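Before we start, here is the structure in question, set down as structure tokens.
Left out: one protein chain. Kept in place: all the others.
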Amino acid sequence: MSDDPEVLLDVKDLTVRFGVKRGGLFGEPKYLYAVDDISFQIKRGKTLAIVGESGSGKTTAALAVARLVEAYKGTVDLDGTDFLTLEDEDLRQARAKMQFIFQDPYSSLNPRVRAEKIVREPLDNLESGAKEDRQQIVDKLFEAVGLHPEQQRLFPHQFSGGQRQRIGIARALATQPDLIICDEPVSALDVAVQAQILNLLRKLQTDFGLTFLFISHDLGVVQHMCDTIVVMYMGKVVEYADRLSLFNNPLHPYTVALLSAVPSVDKKRRAEMKRILIPGDPPDPLDLPKGCRFANRCPVAIERCKTEQPILNEVALGHQVACHLVDERAVSPLS
Amino acid sequence: MTAPLLKVENLRIELTTRDGVAPVIDDLSFELGAGESISFVGESGCGKSMTALGIMGLLPEKVGRVASGSINFAGEELSTATEKRMREIRGNDISMIFQEPMTSLNPVYTVGEQIAEVLRAHQNLSKAAAWASAIELLDAVRIPNAQRRVSDYPFQMSGGQRQRVMIAIALACKPKILIADEPTTALDVTIQAQIFDLLNDMKRQTGAAIIMITHDMGAVAEMAERMIVMYAGRNAEQGPVEQIIERPRHPYSKGLIACVPHIMATLTEERRELTEVAGIVPSLREFGKNRCLFASRCNMVTQKCLDKRPPEVAFEGQQMSACWHAEAV
Partner (left out) sequence: MSTNPLIPKDNVPIARHPAAEAWEMFRRNHAAMVALVVLSAIVLVAIFGPYIYPIDPFDMVWAPFSPPGVDGFILGTDYLGRDLLAAIIHGARVSILIGLAAALMSVFIGVTVGALAGFYRGWVEEVLMRITEFFQVLPTLLFSMVIVALFGASLPMITFAIGIVSWTAVARITRSEFLRIRELEYVTASRASGTKNSKLMFKVILPNALPPIIVQAALMVGSAILFEAGLSFLGLTDPNVVSWGQVIGSNRQYILDAGYTVTIPGIAIFVTVLAISLVGDGLNDALNPKLRQR
């Protein structure tokens, strides 16, 4: 349990592994560590982002926090209760406090269910209150996310992508959760629609005092939405810092390369930013190197990086980095 | 100024749908010089890819056709060219790479065979010579250990590597134009940076002109010299990239730039609300109507916009905007 009453979600040593069959019936079972020993905290009313590229484990981490994927070890402490130890009925009830917004608005809504019922489902599952009361909540939610009340009777395919995502958001809000996990909530939407959804999420955060765990690969969006950022690479946290530190003084070579790879319309940034191209592809997740997982692509890797795994180290206030080459001076080895 | 490599004039492409015939490209004109790079920007459903398919002569059969206008490539009219002639041009003079590197390679042939196939089809190379060129090309697109990887099947490669193979195939015959349709949308950002770097490099080496289709203004700023902002099958704005980003003359381009949270040189505590472009792209039924199709989403709309399609207005430095209020934007 966290001592800080400000902290809503405290994730410790979260690990998710998947068994992968290898070598026939009697072969040694191999495990893929999709999320490997990660820890982070989110304060009430704040937004923490997990960023990373495909295969980094960011989505798996989010699913494990919400217990939609079973964690192998670790604790997920939501407001004083360890979410991972809850069983059956307790878990079903506790889910009300933690809701999920999904990436793909086309597959996250049941095509055979009317919009109003999709939004009402979490309430129906909890059997909270009379049916009329639930309907009233649905009415309010539709308004809150900017949909017409007449649209309640429609089926998902009669909505555009952005509207569908609004339904998904309304569904997540239905049980008045403390924490909402947003898994790439805008990456499947057209650019102009993305802005509508991002603005809506920020507005709802202020209006309802929500806390967000935000999963994204889009650093521009993360920069706009989040207060704290966790950068993941191959299941490990490589850097963990507040927004300004991370974007203005990225320390881990991977973070630096990731940031420099984002194309920008800002002329000044393009002129100043030296693009660091990292060659090659990430290693095979079933055959991870002994040392730093980024070593094979890192432009400044030394011998030690290949043999010894770096641990997450606080190098400045609220700025943790897992790199042998970063020390208390908090200077990136690439600068 | 010499004659442009590709000159598209008043192009109109019609698509037959259940609700009738819709002009998915409506009166589009642009020019592309040799070695130039140009970008088409817009949301999905705005006709970016359709333009590319029109140039390649790959419009969906029976459904789509070039209704009027001309596509002139190095003095030759492509909109009326025979299928046989188009086959010669495709892959040889104009080639294309697609968004999805996972599905655009044939899974049952090795990447070497697929590259060699293109070379043999267009350049009458011997089998051995084609194979040798395939290795060279893989090397050129920076696939490590090309000698060995040439006999790999697509599934043995990562997404980024497959897109490189696609680029190798597209560049095999040293085309004069390379059309890249959202080439990095399916890829991670560090891999995208590698691909952009590669494309720029190849452009320098082969002198190919690049038409890149994208929805990412950042990518446009990075990759192109000129851009065409498309909306509902029409040209909304066109001109030099820097100039449009600096001073867009069409509310749609302005919206597209302002609605994305960009990473700026220095980040500050301040975060402004993103500019929204309300609503969505109109349905095909609306296409071709004699009014501004963006009007329903525009905050500068007046009666005039709903009554008549805006003409293209020229500004300094070849910037052109199709908006009644271009001056005021």
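Order of writing sets the chain letters: A and B. Residues in each chain are counted from 1.
Criterion: contacts are C-beta pairs under 8 Å (C-beta built on N, C-alpha and C of every residue); 3 or more make two chains touch, one makes a residue touch a chain.
All of these numbers come straight from a predicted model, not from anything done at the bench.
Peer 1: Out of A:Gln41, A:Thr60, A:Ser108 or A:Thr255, which residue would touch the omitted chain in the full complex?
Peer 2: In the complete complex, the chain left out is touched by residue A:Ser108.
Peer 1: If I consider the whole complex, including the chain that's not displayed, which of A:Gln93, A:Gln135, A:Gln176 or A:Asn249 touches that chain?
Peer 2: A:Gln93
Peer 1: Touching the hidden chain in the full complex, which residues of subunit A are there? Just list them.
Peer 2: So the residues of subunit A touching the missing chain come out as 63, 66, 68, 91-93, 95-96, 99-100, 102-104, 107-112, 114, 121-122, 125-126, 146, 148, 150-151, 153-155, 157-158, 168, 171, 174-175.
Keep in mind that, in the parts below, only the chains that are shown with their structure count from here on.
Peer 1: Could you please state the distance in Å, as a whole number, between where the Cα atoms of subunit A are centred and where those of subunit B are centred?
Peer 2: So the centre of subunit A lies 32 Å away from the centre of subunit B.
Peer 1: Per the contact definition, I'd like the list of subunit A residues that touch subunit B in the complex.
Peer 2: Listed in rising order, the residues are 53-54, 160-162, 190-196, 198-199, 202, 217, 219-221, 223-225, 243-244, 247-248, 257-270, 272-273, 275, 277-281.
Peer 1: Help me check something: in the complex, which residues belonging to subunit B touch subunit A?
Peer 2: Touching subunit A: residues 43-44, 142, 144, 158, 160-161, 188-194, 196-197, 215-219, 221-223, 242, 245, 255-257, 259-269, 271, 273-278, 280-281 of subunit B.
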